[in-house]
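A protein chain is absent from this complex, but the other protein chains hold their places.
Chains here go by letter, A, B and C, matching the order in which they are written, and residues are numbered from 1 within each.
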Amino acid sequence: MAGQSSSAAVAAPDLPENPQELAELTAKVMFDNDPASQALGLAIEHVAPGEARMSMTVRRDMLNGHQTCHGGFIFALADSTFAFACNSRNAATVASGCTIDYLAPGYEGDILTADAKEYSLAGRTGVYDVQVTNQDGKRIAIFRGRSYRIKGQVVGD
Amino acid sequence: MAGQSSSAAVAAPDLPENPQELAELTAKVMFDNDPASQALGLAIEHVAPGEARMSMTVRRDMLNGHQTCHGGFIFALADSTFAFACNSRNAATVASGCTIDYLAPGYEGDILTADAKEYSLAGRTGVYDVQVTNQDGKRIAIFRGRSYRIKGQVVGD
Amino acid sequence: MAGQSSSAAVAAPDLPENPQELAELTAKVMFDNDPASQALGLAIEHVAPGEARMSMTVRRDMLNGHQTCHGGFIFALADSTFAFACNSRNAATVASGCTIDYLAPGYEGDILTADAKEYSLAGRTGVYDVQVTNQDGKRIAIFRGRSYRIKGQVVGD
Partner (left out) sequence: MAGQSSSAAVAAPDLPENPQELAELTAKVMFDNDPASQALGLAIEHVAPGEARMSMTVRRDMLNGHQTCHGGFIFALADSTFAFACNSRNAATVASGCTIDYLAPGYEGDILTADAKEYSLAGRTGVYDVQVTNQDGKRIAIFRGRSYRIKGQVVGD
């Protein structure tokens, strides 16, 4: 993320040592630099080392021809939440591959919440599980992401 | 898709018998009823029985914190193209699960093209492969979708 | 499973009504009719409605060229355990697709245990998660299976 003015403003010596504070700072900087998550209307509900929870309201422009939430937007919510979880230790990390299974449709106005948990992290690669539920707690989709750590940091590079 | 005025206007007796004409009519009706594909700026480049090709220009509001195209939007392009391919025979069909592997990043202004081909169709279930390339022919992602045919038709129900 | 003498011997009127007893009977009949699970040396550790746990000792003839357990055998253990979980209510069910992520190698003599849990079951389709660990509790692989219920019963058809 080198060259982004907002991240450049946070120098490495100023990074918090507390893992929870670092996760929160990383999430804030990531979100401020992430036009897609902003345009999707995502809200960060929770972040911690290896974890993230984000929510999204299903808008009319997210509906497909069945008048249910387009799978791409359910995926985008899960994928962003996965990204926030796997970058939460401030080591720049990208997705290498993902799988999603759809369980129930989302409708206009639904508030979907994605919960990402780190299942495994070894060397440069990790596996994360993300569960997407609606406002009634009904399971909408389940997503698994494989992460790959690249060079650099989210904040402080 | 029952109850949608635009599709209700096309009565079953008027459906074309020619598979290619039916695929084109189905795609047109689907797209007209698909706010998400419209909002993503997708363009239908080609449709045929079991096939579809769609393109999308990567906009600034599709960028993630790495300033590359958010995986959710690459997925959404692939997923829509998959949907147009698997509904191309006018039998209402939904996705049951999908897998995506990212191969190279997309950048702002890139024109991404997704090509969906039917790999297998047996009974109610099918498998489709979607390849996403950029304007230079570089492979950006590969997607596999499993489809499940539900009751009803896209056009004429 | 029609036509198999061992299952034909258990008539429908004799099936236990208690779900746990039915799960145990189903597992027993399945295993007795499953040459592959027998040849792999699988042992059923636990079965309950929507759940199964099976173990396998890594033999020399399961090693690949890296002298670690061939991924196909780790997969086979997970896949069998998934099958026992998704057939545990005595409704004949098959796998439609599966994903596996390898986390750590297995070695000759390791005792691998697979734990399958039903994540979702709706209509004819289900999603199951299977975790494979070794004798030290180390995670070896994670597997996700999608099931599809077909006609018939495991026992009593």
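FYI, a contact is a pair of C-beta atoms (placed from the backbone, for glycine too) under 8 Å apart; a residue touches a chain by one contact, two chains touch by 3 or more.
Bear in mind that the values here come from a model prediction, so they are computed numbers and not experimental data.
Asker: One chain isn't shown here. Among C:G97, C:G126 or C:G156, which residue touches it?
Answerer: C:G97
Asker: Footprint of the hidden chain on subunit A, which residues?
Answerer: Per the touch rule, subunit A residues meeting the hidden chain are 96-97, 99, 125, 146, 148.
Asker: Applying the definition given at the start, please give the residues of subunit C touching the unseen chain.
Answerer: Spelled out for subunit C, the touching residues are 1, 4, 29-31, 33-40, 60-67, 69-73, 75-77, 79-80, 83, 87, 92, 94-102, 154.
Asker: What does the interface between subunit B and the hidden chain look like in terms of residue numbers?
Answerer: Within subunit B, the residues touching the omitted chain are 99, 101, 103-104, 119-120, 122, 127, 139, 142, 144, 146.
Everything that follows uses one rule, which is that only the chains that are shown with their structure count from here on.
Asker: Would you kindly tell me how far, in whole Å, the mean C-alpha position of subunit C lies from that of subunit A?
Answerer: 33
Asker: Using mean CA coordinates as chain centres, what's the subunit A-subunit B distance in Å?
Answerer: Spacing between the chain centres: roughly 24 Å.
Asker: Give, as an integer number of Å, the spacing between the C-alpha centres of subunit C and subunit B.
Answerer: 35
Asker: Identify all positions of subunit A at which a residue touches two or more other chains, and write them in rising order.
Answerer: 99, 101
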